[in-house]
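Excluded from the complex is one protein chain; the other protein chains are retained at their positions.
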Amino acid sequence: MRDEVIRRARGAVAALVLAGLVVAPWVVDDYTTAILARTLALALVGVSVALLTGVAGMPTLGQTAPYAAGAYACVVVGSRISDVGVVQLAVAAGAGAVLAALTVPLVVHARGVIVLMITLAIGELVVTILGRWRSVTGGTDGLAGMPAVRPFWGLPPLASDQARYLYTLVVVATLVGAALLLLRTRAGLLLRAGRDDETRLRASGHRVPLHVSGAHIAAGAIAGGAGSLLVVAQQYISPADFGFDTSALLLLGVVIGGTASIGGALVGAALVIAVRDWLFGVLPGHAPLVLGALFVATVYLLPSGVNRARVRLRASSAAPSHPQAPPARDAATVPELRA
Amino acid sequence: MPHTTPWHSRALGATLLAVVLTVGTACGDDGPGPSASGSIKVGLLASLSGTYQSVGTEIRDGFQLYLDTHDGKLGGRRVDLVVADEGNGAQTAVPAATKLLKQDRVAALTGIVGGGSVAGVTPLLEETKVPLVGSNGRPELKDVSRVWHTSYLSDEPGEAIAQHVRDTVQGSVYAIGPDYQGGWDELRGFTDTFVKIGGKLANSDGKTTFTPFPATTNFTPYFARIKASGAAAVYTFYAGSAAVDFVKQYAQSEIKDVPLYAAGFLTEGGVLNAQGDAARDIFSVLNYSPDLDNAENRAFVAAWKAKHDGSPTTYALASYDAAAVLDRAIGAAGSDPTPEAINTAIGQLGQIASPRGTWQFSTTTHSPVQKWYLRQVRQDGRALSNTVVGDLATVGR
Amino acid sequence: MMAVVAAGTNRIDPYVIPALDGVAYGLLVFVAASGLVFCFGVANILNLAHGTLYAIGGYTAAALLDGGWASLALALAVGVLAAGAAGVLLAGLLTPVATGNHLTQALLTFGVALAGGSLLVAGFGPDDPQVRVPAALEGSVVVAGHRYAAYRLVFIVVAAAIAAALYLVVRRTRAGMLVRAAVDDAEMVACLGVSPARIRAGVLAAAGALAGAAGVLGAPIIGPGTDTADTVLLLSLVVVVLGGLGSMAGTLLAALAIGEIQTLGVALLPSAAPFLLFAAMAAVLAVRARGLASRWGAT
């Protein structure tokens, strides 16, 4: 019964947060609205990181790569082909998925800290290419001056912070909802099983590399979609948006939120990004110090949340898990995924 | 028990988020432009943490120095200076600028170290109709109607020194620089002009060598290539840590006797201390040197030295001049200095007296038409300093 | 015929110095990364503050070196002690985090790295400080007809000596035996009655000391500055992972390979320079992971 109560309470909190996010643009100032829109886009990348890190058991520092692919594809489409938001979103998600598919051979057999380093390399290589492919990307100075996006054929372009924010919110809510639905299907069940014990999953006759590739491509599509939202929210993109610090902060945000939970990852990533952006505004010169202290404090304040991030990075332990797995780990992830 | 953990952390997360939002909104929401009390809000965005912290600090201090020496007033109005941290680039600069422009509603924005950050802030300027008087990075921009710079265009230092190098160096010159927009522009300014006036590059394919940035900490392999090319001189542009590594390794390399010419940032400010003796004799081109002999500069340097160790840099000077530009523009904008009015007034300033000598804004690029100086690193008392050894071209479009 | 021969020597000649420098650079990366090998291989800790430990050594060198030999010895002692102490502090902070819980360790140590980096810059200023090597090593010497920095040449010898000493310690001493046992089977060492907290403190102190020593000795090569910690952390992570997560010999090979890629590789393929490091790493890791997978008999 206790589970039931908690499930409802969590549902209520989620509904409350969503309601708060919907009314936010009429309550807060333009700055907060603009920052929220940008944060939502990054939090959506956090969701894709959680999908790989927590659900599929592949900690990643490379989701900035499909994120960047989506963003730049969106700009190209936006300035040359169509100003319709859903078109740009679809193209961006497609670009993210294609880039993820191209990198599948690199990551599909790797696990743990090896994935972390391979994805780091992929992210850095993509940023390097972006900085040098000036005819498309505008180089390290980035691209600005994209035409305003209209969400759908016949609708007016998004001209205010409120409008851009609401568009972002709708897209993020839709994509997160889709991800949650996906996790309730067979695919989600198999991903969780694979994270628990990949060898066992294989012994049952499942084609694990196929699942991993699928998850990687799906996460790439989500990150790509988030890229198109960044373009809308920020009206400017540059390789700096997709650098190592972004991917590191997203991974840490996801760790704070609980890697195995989509909702937690969304909140964690949003929180980390929002706090960082806010600190750079209000505490000039001391932002890294405070941010670092906050990370350390989080480990102490949120032990339960953080300790769910039980992705072991040592290659040797990527093999079968011990049957005497600690109960805390077992229980915590399960109710989360059904939220 | 374990079943309660997700609920705990989620609730805490939501609460924290709410706190952030509340604090975010609780801050003031005044209208743009001057407030009733006759004061005016100016936003300063500069790298106060991270890789470019030393440049960012100079920019903040240069602006503050102008305020301190002018009763804290610009254009007769008390200045409420709101400082925000640009961080390492656009990813942190854009949200910080959003705060200055949309929450603090500053009447004008100044500072900004990185060209990428300026590019990222430009759409916000267009949206909020606030002018930027930038004091450092200046990217390629389509529309400069609200963007002014007291610094320079990245290709101007090279353009200014090309003739001198052509006249002085007997032989070909090797061009090398960092692989990012700033490096490309700086080097292109030199090579284009140099080749146009008949100079010959020693680079094997006739193209500048670009080193990965900021990843390169070891320049030895490049020095081997320069040695092999038989160059009679080297022209380069680096700043910050890369400048320290480049100069120190150069002095220990097999090409240490090949004359080194550079855009002035190679030996400007704090990096010169770190380079030490390795920097001796390097020639550089810059729009400023603390030993320039004019009344404005003597006052500026004296005021600076009263507050800080060492001499002011071109970064501090540009920010000091940005304050001077705003001082005159706000004064000329009349009784209601709106951002629009300030922007219009900046365009009508004409000649500006400055520690670097008199300069003015170009009407097309909105950056200075100014004189450039040839400097050499020489002993000055106990320390090394950049000493002006000659005037170069006046450049600006 | 003569022309061909001449061209042949000329073709090799420009690469002598980069190849030599690759050794110096690789050995520096090895000494810097060796502490991280202990962290990961022995204590099973993913320490993202490792670069900061190096930076402590680097700033110590900048503050204490005055061009004399005595100051170098002093800087080495202080740098090793300071970075070692920082390692112990880090071990204390890590107490509540479960061993092997890498992502939480990453969160904590990343926080420490951010805050520690800010404190170092606040203490020593945002400008890169000057590092003065002993006067005798300041110049350059002639190697195979080329000038090469004297300090780097000596550094190669010293770093090679450190590497050899590390090898002997790990192979021949009781502590080294424990270390090797821990890499193979951490639970076994726990059974020997050594408390995990003490192992953790010991390992992080040793890692800090090594990083501190690398920071002091390497300051003239990778000098202290705002980005030093990140640079060193990244290079160390790369070589530790390439080296097989816990193997000293593997790490040494990986470090030398990275050193050569960063120097000789850049000299040979300048246009590919920005991609070399990460492309090589991704390729090697992916190929190796595939090899492991086929050994497991994956479908």
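Lettered A, B and C in written order, each chain numbered from 1.
Everything below uses one rule, namely that a contact is a pair of C-beta atoms (placed from the backbone, for glycine too) under 8 Å apart; a residue touches a chain by one contact, two chains touch by 3 or more.
One rule holds for everything that comes next: contacts and distances are computed from a predicted model.
Of the candidates "Peptide/nickel transport system permease protein", "Cytochrome C", "NADH--quinone oxidoreductase subunit M" or "ABC transporter ATP-binding protein", the chain left out of this view carries the UniProt protein name "ABC transporter ATP-binding protein". Touch with the chain omitted from the figure is made, among A:Ala56, A:Leu130, A:Ala163 or A:Leu201, by A:Leu201.
For the chain left out of this panel, the touching residue among A:Leu190, A:Val282 or A:Leu302 is A:Leu190. Residue positions on chain A in contact with the hidden chain: 185-186, 189-190, 192-193, 195-197, 199-208, 320-321, 323, 325, 327, 329-331, 333-334, in rising order.
Basically, only the chains that are shown with their structure count from here on.
Chains that touch both chain A and chain C are the following: B.
Looking at which of B-C and A-B shares more C-beta pairs in contact, the answer is the pair A-B. Residue positions of chain A touching 2 or more other chains, listed in rising order: 128, 132, 256, 286, 288. Taken residue by residue, chain B touches two or more other chains at 49-50, 53, 179, 212, whereas all remaining positions touch fewer. Listing the residues of chain C that touch chain A in their complex gives 40, 44, 46, 93, 96-98, 100-104, 106-108, 110-119, 122, 237-238, 241, 245, 274-275, 278-279, 281-282, 285-286, 288-290, 292-293, 296, 298-299. Listing the residues of chain C that touch chain B in their complex gives 10, 13-18, 21, 25, 118, 121, 125-132, 139-140, 146-152, 220-223, 225-228, 231, 262-264, 266-267, 270, 273-274, 277.
For chain A in complex with chain C, the touching residues are 53, 59, 105-107, 109-114, 117-118, 120-122, 124-125, 128, 132, 199, 202, 207-209, 248, 251-252, 255-256, 259, 286, 288-289, 291-300, 303, 306-307, 309-315, 317.
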